[in-house]
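Take a look at the following structure, please.
The complex appears here without one of its protein chains, the remainder shown in place.
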Amino acid sequence: MLGLISLKFLRNNRYYPFAMLLVLFCGALVGNLSAEDAAGYQSVGKRAGVWNDGQAALWDLNIIDHFHYFGPVARARGHKPEQPIKFSHVTHVQKNKMECQFCHWTSAKSPYAAIPEVQTCMGCHSLIGGTTPEQQGEIAKIKDYYAKGEPIPWAKVHVMPDYVKFNHKRHVKAGVGCQECHGQIQEMEQVERVSSMKMGWCIDCHRERGANIDCAVCHH
Amino acid sequence: MSTEVTKYSGDVTYHEVNETVLSMLEKPTFGWYVLLLTCICTWVMGFGCWISMMIYGLGMTGLSHPIMWGVYITNFVFWVGIAHSGTLISAVLYLFRAKFRQPIYRLAEAMTVFAVMTAGLFPIIHVGRPWYAYWLMPVPNERALWPNFKSPLLWDVFAVSTYFTVSTTFFIVGLIPDIASARDKATSKFRKLLYGITSLGWTGNAKQYKNYVAAYLIFAALATPLVVSVHSVVSWDFAMSIIPGWHATIFPPYFVAGAIFSGVAMVITLVIPLRKVFKLERIITDFHFDAMCKLILLTSGVVTYAYVTEFYVAWFSNNMFERYQFWFRPFGEFKLAFWGMAFCNCMAPLTLWYKPFRTNIAYLFVMSIIINIGMWLERFNIIFTSLARDFIPAAWGGYNFSWIDVGITIGAFGWFGMWMTLFIKFFPSIAIVEVKEVIEAPVRDPHSSVHHH
Partner (left out) sequence: MQKKSLTILGQNENIESEGLSRRSFLKVLGAATATTAVACADKADQIIYPNVKGDATQIPGVPSWYSSTCTQCDAGCGVNYKTYEGRVTIVEGNKSHPINKGGLCAIGHSALQDHYDPDRVRQPLEKDSNGVFQPITWKAAYTKIKQAMVDNSKRAFLTKPLNGSLEKLVAEWSKDVGVEHYTYEPLDYSQLAKATAAVYGANYNGVPHYDFSKAEVVVNFGADFLETWISPCEFSRDWAKSRKSKKPVRVFQVEPRLSLTGANADHHLKCKPGTELLIAKAILKELLSRGKNNLPASLLGELEVSLAGISIDVVAKLSNLKIEKIVSAAQRLAEAKTSLVIAGGASAKTNNEYDLQVVCALINRVLGNVGQTINLDRLRAVKSDFQKVKSLIAEINDNKYSVLFVDGSNPLFTIPSDYKFGLAIKKLDLVVSFASHLDETTKEANLVLPASSSIESWGDHQPYVGVNSLVQPAMTPVFDTVSLGDMLLKLTTNEALKKFPEFQDYLKAQWQQVHASAGVAENFETFWKKSLERGGYFAEQKSVAQLGALGAVIVTAKLDMASFDSTKIQQKSDLVLLPYASVKTFDGRAANRPWMQELPDPITKIAWDTWAEINTKTAEAKKIKTGDLVKISNYYGELNVPAYVTDHVDENVIAVPLGNGHSDFGRYASSVGGGNVYNLIPSDKADHLQLFTAHVELKRALGKRKVANTQDVKDSDKQGDRGIARTTYIETKVPGEHKENHEEHGAHHEPEQMYIQREHPLYQWGMVVDLAACTGCSACVTACYAENNIPTVGRKIMTEGREMSWLRLERYDDGTSEDLQISFIPAMCQHCQNAPCEPVCPVYATYHNEDGLNVMVYNRCVGTRYCANNCVYKQRRFNWYEYELPEPLDMQLNPEVMKRVAGVMEKCSFCVHRIKDAKDHAKDEGRLVADGEVQPACVKSCPTEALVFGDLNDPNSRVSKLAKHERAYKILDHHLNTQPSVSYLDNLKYKA
């Protein structure tokens, strides 16, 4: 029986909350977040506001957020996957002063801010070979991806569950800065998820800016 | 006076009460173990059904469009109903000083607590995503979402949980003195410890006793309104909706009466075997059964009246949907359920007007079970038939029989039975103190060598 349950749970994330509750009900209280953890969780993204004026902190930080330790890591704050190519935003944005939308050109055109095409990379890197041998190595990778006509399998950092229909275009057009959700991305050698991107966090900002908080805006 | 007193319970002495009641706590017999094991197996089986249902989806049940509520809600209402009479007998009758309650109320209270524990399972079993059932609790959360306080289901959550808390406390308070006397008699280390802790240092001195009585009175007063409120709220799950057959103002009183009806019947069902096994004939006498039967007669009458009213209102309202619904109940797909209900709840109890039946234990046992079946069918009737035929004919549908439903329903009885079985072995299931209140106080007799407490 238990075998069955656990099997199902491991197979399908949908059951993690239940597994978690089961654990709690069994009385085995999975370790509470330490104070500084909690603080870290609260200062999400640029805005160091505690969600919903902190009323949520107690409950959610201790129970809901724990699912991340059971559930999909990709949904947790601090998700920092290895990328096939060591792309550095520091080099591109800070050193070379490139505009975000130069590469992420669909971010203001489409609900999805797509990753640039391999062609876009080649636009520069057919000429720029990189200075350090490490860079040259990485750029070489791009070149042979392009040569093979294969896409670069980037690991996704900001994973949204399927039931959230996030419209990137609208946010950019509303003048929401990249950093407000993606953090100080220009300082990241390897991109990390700094926002929990949980609903409360979204609502918080929507309320503050008087944006629409109708459920159907994101869930349909 | 003395004759008057002895009427309430057989002419037993203080000593005898102690002996008989505490003897129930002695080393379990083989039979007890068999019973316990059966119960456990049953509910484990039920639990298995639930798990498989969660893994493969609710399609495992017989539910379908448009019958979205079925056996689980039926069971929920049934068990909440059972839970009623406990508090009624212990609290309301206590306030009314109805003396026939003494020997049976402890059992009734135990039944209440365990029945609520059973009922509480069903909403969780019933929902599509039980792992999110906690969203019904008004806990602050990062979504900044609160439950919908307009929803009768939410009222249910509050009503049932309140009822559970209060009745449990009431139950425990009532237990204290008897646990103490059990403690004094206890021999095994484990029991010494158990009773030692649970009797909260009861010595039975006057001061304690005074506080105890006061506390008991307060809790009785607290519990009394709940007896009415809980099942009224449960009935609102239906009455607040718009479905013909549900949307009726008569539901709250109708449900409360029904609940007491089934509750008392359940008490009888439990008391009779207990009395037989533990030889309590002298404590629980015909008089008590007779009294309970009268209660049954009353509530049966109320329930029957409610049925009739429903039909009358359906006709009088001249509302085609209501009329169709109440034509459908006796003559439609589920007519067996209806006529079964009518027989069990309206006709069969009428025999109790005849005194010899009221005191014939075997007959009562059968009758009590009939009534419980009847009350289950009543809920089945309300839920299934109303949903099966409402406003849009094209959407009408039936119910697919499913073993999962049956398994979980039976499992619930196992769960309930397990707690009862454990209880009667570990705690005095008859209130020693209160029984003593109503039997003749022993005359100090220098020749007598018997020493009382």
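Should a chain be cited, it is by its letter among A and B, assigned in written order, with residues numbered from 1 in that chain.
Note that contacts are C-beta pairs under 8 Å (C-beta built on N, C-alpha and C of every residue); 3 or more make two chains touch, one makes a residue touch a chain.
What you are looking at is a predicted structure, and each value in this text was computed from that prediction instead of being measured.
For the chain left out of this panel, the touching residue among A:141, A:170 or A:206 is A:170.
One of B:212, B:305, B:321 or B:363 touches the chain omitted from the figure, and that residue is B:321. Residue positions on chain A in contact with the hidden chain: 12-14, 71-75, 81, 106, 109-112, 114-120, 145-146, 149-156, 159-163, 165, 167, 169-170, 173, 214-217, 219-220, in rising order.
As for the chain not pictured, it touches chain B at residues 56-59, 63-66, 68-69, 123, 126-129, 132-133, 135-136, 145-148, 150-154, 157, 237, 240-243, 319-321, 333, 387, 390-398, 400.
Just so we're on the same page, only the chains that are shown with their structure count from here on.
One inter-chain figure worth recording: chain A and chain B are separated by 52 Å, centre to centre, where each centre is the mean of the chain's CA atoms. In the complex of the two chains, the chain A residues touching chain B come out as 1, 4-5, 8, 14-15, 17-19, 21, 51-52, 55-60, 64, 198-201, 203-204. Interface of chain B with chain A (complex): residues 47-48, 51-52, 54-55, 130-132, 134, 139-144.
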